[in-house]
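Presented below is the structure to which this report refers.
All protein chains of the complex are present and in place, except for one that has been dropped.
Chain IDs A, B, C, D and E follow the sequence of writing; residue 1 opens each chain.
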Amino acid sequence: MRITVHRKAHFNAAHRLFRKDWDDERNLEVFGKCSNPNYHGHNYELIVSVTGEPNPETGFVMDLKILKELIYHEVEESFDHKNLNIEVAEFQDLNPTAENIAVVIWKKLRPEILEDHDLEVTLYETPRNFVSYKGE
Amino acid sequence: MRITVHRKAHFNAAHRLFRKDWDDERNLEVFGKCSNPNYHGHNYELIVSVTGEPNPETGFVMDLKILKELIYHEVEESFDHKNLNIEVAEFQDLNPTAENIAVVIWKKLRPEILEDHDLEVTLYETPRNFVSYKGE
Amino acid sequence: MRITVHRKAHFNAAHRLFRKDWDDERNLEVFGKCSNPNYHGHNYELIVSVTGEPNPETGFVMDLKILKELIYHEVEESFDHKNLNIEVAEFQDLNPTAENIAVVIWKKLRPEILEDHDLEVTLYETPRNFVSYKGE
Amino acid sequence: MRITVHRKAHFNAAHRLFRKDWDDERNLEVFGKCSNPNYHGHNYELIVSVTGEPNPETGFVMDLKILKELIYHEVEESFDHKNLNIEVAEFQDLNPTAENIAVVIWKKLRPEILEDHDLEVTLYETPRNFVSYKGE
Amino acid sequence: MRITVHRKAHFNAAHRLFRKDWDDERNLEVFGKCSNPNYHGHNYELIVSVTGEPNPETGFVMDLKILKELIYHEVEESFDHKNLNIEVAEFQDLNPTAENIAVVIWKKLRPEILEDHDLEVTLYETPRNFVSYKGE
Partner (left out) sequence: MRITVHRKAHFNAAHRLFRKDWDDERNLEVFGKCSNPNYHGHNYELIVSVTGEPNPETGFVMDLKILKELIYHEVEESFDHKNLNIEVAEFQDLNPTAENIAVVIWKKLRPEILEDHDLEVTLYETPRNFVSYKGE
């Protein structure tokens, strides 16, 4: 019996979409106003989903208090109120698209989740644009 | 051709997380403030999802009026404005975690859904904590 | 120049609607399934709104970090994961209707807000039922 | 590595559920008030989900600006502020149930999406009734 | 002491914006695609707000079960799954703009609310367009 538990979290951050190895003109052409060199930002809404067998003793797949703290330490402490391009190591040479942010979050959380459990990350960049990644 | 139809419903209820065979200290240690012996409660939001081939005559996988009534009779009548631990038979010896509530709802609905149809239940305990179960 | 700042918070709790001086029959007649002696519960969503002149130095009517902490200490610590009828002093002899809960919260917060500032409390008992009180 | 990007859109339209080859009585019996010959309507919320490998250069599975425009040209221009039964060619002989609308949208978008990419369409007819279709 | 209680409800309906005494060209010029002669439609979300002194016995400004039923009988029964222009008497000669629908609802509810109580109606035509009216 496999059940999925989901926990929602929030962080807000500045970013810009661009590649260091492209000039401004090409960045603007590909990424449009998202490549503004002065940055823009978002309220990112994050859903972390863990699938596994519930512990027969507790009835929990995973204690959501622990998942909440894990998200806090692995994601919010590093990303919240930050400039993703400048202050988050993973985006020094990686374009912080919603896709790439979701993969980075997945990779940070994966080692902290039981091996038998599956992990999916859903990230809302705006209420109308969002991505999901499950490590496949 | 398989399509999923989803119906949202709502009930509110009191509960506490605990095991009768553990003492108060251990219940508190494992379940924290959720084990408050005086109970706390939630507005549970429920999404029931049925997947199958649409009926070529009606264009319905399942008439959502019928699904609405089914949820009303199988879930809302038993759970709404109730104390899950005291008044709902299924939780006499089962800890009413969101995971277990979702499984109980799935088991109550499964026999009422066509055999060819798949069933998934998603249950929001709070806007930030939710679970899903599809009988696997 | 008067501006209103709003802060949203959340607590969940068990309660029942009833008057000690009425018998069960009358409580049931007036309060229906909300008078269930075994309690039911809600995810209460709270909006606290403070109106005043922004501080010309900071541009803040009130620092929302301070308002967040005030709500935490005055409301969430006393109400969250509690049985309102049994564990919250203010409801020992007061029926915990949404109206009365909103007034109690308003009275707890009012002395902590600057005298020049106006205070309004909005409380969602469910996504469809809510109340607001501004001390008039 | 496969990631899903989602884009939300909106259109509102009138429709009625009925089959031309059934008489009014049978239509009413099967489709209830949804078969009102004078029509009723909805704010349809649409989520289009595209799954594929992110482009290593851009970090995009699909540029959401392009997906937004595609949804605009293929769906909103034809459906928004329209009577689905009268004005949308696909529903001349097809009952505009949420299921059928989702399939029609999927078929309109599928040829415009890269062959390697998977496509799913989720359509909310009301906040409580919605369907999803992924071409299986 | 005056408190406001709010109740949310829902109906969906078809309508078109137009004046019988204007020709099609002028209707199109003023009302744009909203004047489509074949109609379009919306999921209307309605909030009815009643302000008054809480009854000292019950702690209720107004029993929300009664307000729910009142909205059902006065609004939903007449408007839900209807064509507002054709089937609702009040719009025979009145353009069903959100403003006018809100005023009609207010006038239908006002006689049913205690004279000492204030009444406000908020009507969402779409998640981005809404109106409110309090009888002033």
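The rule is simple: a residue touches a chain if its C-beta (ideal position, glycine included) is under 8 Å from a C-beta of that chain, and two chains touch if they have at least 3 such contacts.
Not measured: the values here are computed from a predicted model.
Among the chains included here, which ones are touched by the excluded chain in the whole complex?
Hidden chain, whole complex, touched shown chains: A, C, E.
Which residue from E:70, E:84, E:98 or E:113 sits in contact with the chain not drawn here?
Within the whole complex, the residue contacting the unshown chain is E:98.
Could you list which residues of chain A touch the chain missing from the display?
10, 12-15, 33-34, 36, 38-43, 80-83, 86-87, 126-127
List the residues of chain E that touch the chain left out of this view.
Interface with the chain not displayed, on the chain E side: 17, 19, 30-32, 94-100, 102-103, 127-133, 136.
Can you list where chain C touches the absent chain?
On the chain C side, contact with the omitted chain comes from 1-9, 54, 57-61, 64-65.
Just so it is clear, only the chains that are shown with their structure count from here on.
Angle of the rotation mapping chain A onto its copy chain B, from a C-alpha fit, rounded to a multiple of 5 degrees, please.
120
Between chain D and chain A, is it the same set of residue numbers doing the touching on each side, over half shared, or a different set?
Different, since most residue numbers here occur in only one copy.
Pick from B-C, A-D or D-E: which interface has over half of its contact pairs in common with A-B?
Over half of the A-B contact pairs recur in A-D.
So what's the Cα centroid distance for chain D and chain E, whole Å?
Spacing between the chain centres: roughly 28 Å.
So which bits of chain D are touching at least two other chains?
In chain D, 127 touch at least two other chains.
What pairs of chains are touching here?
A-B, A-D, B-C, B-D, C-E, D-E
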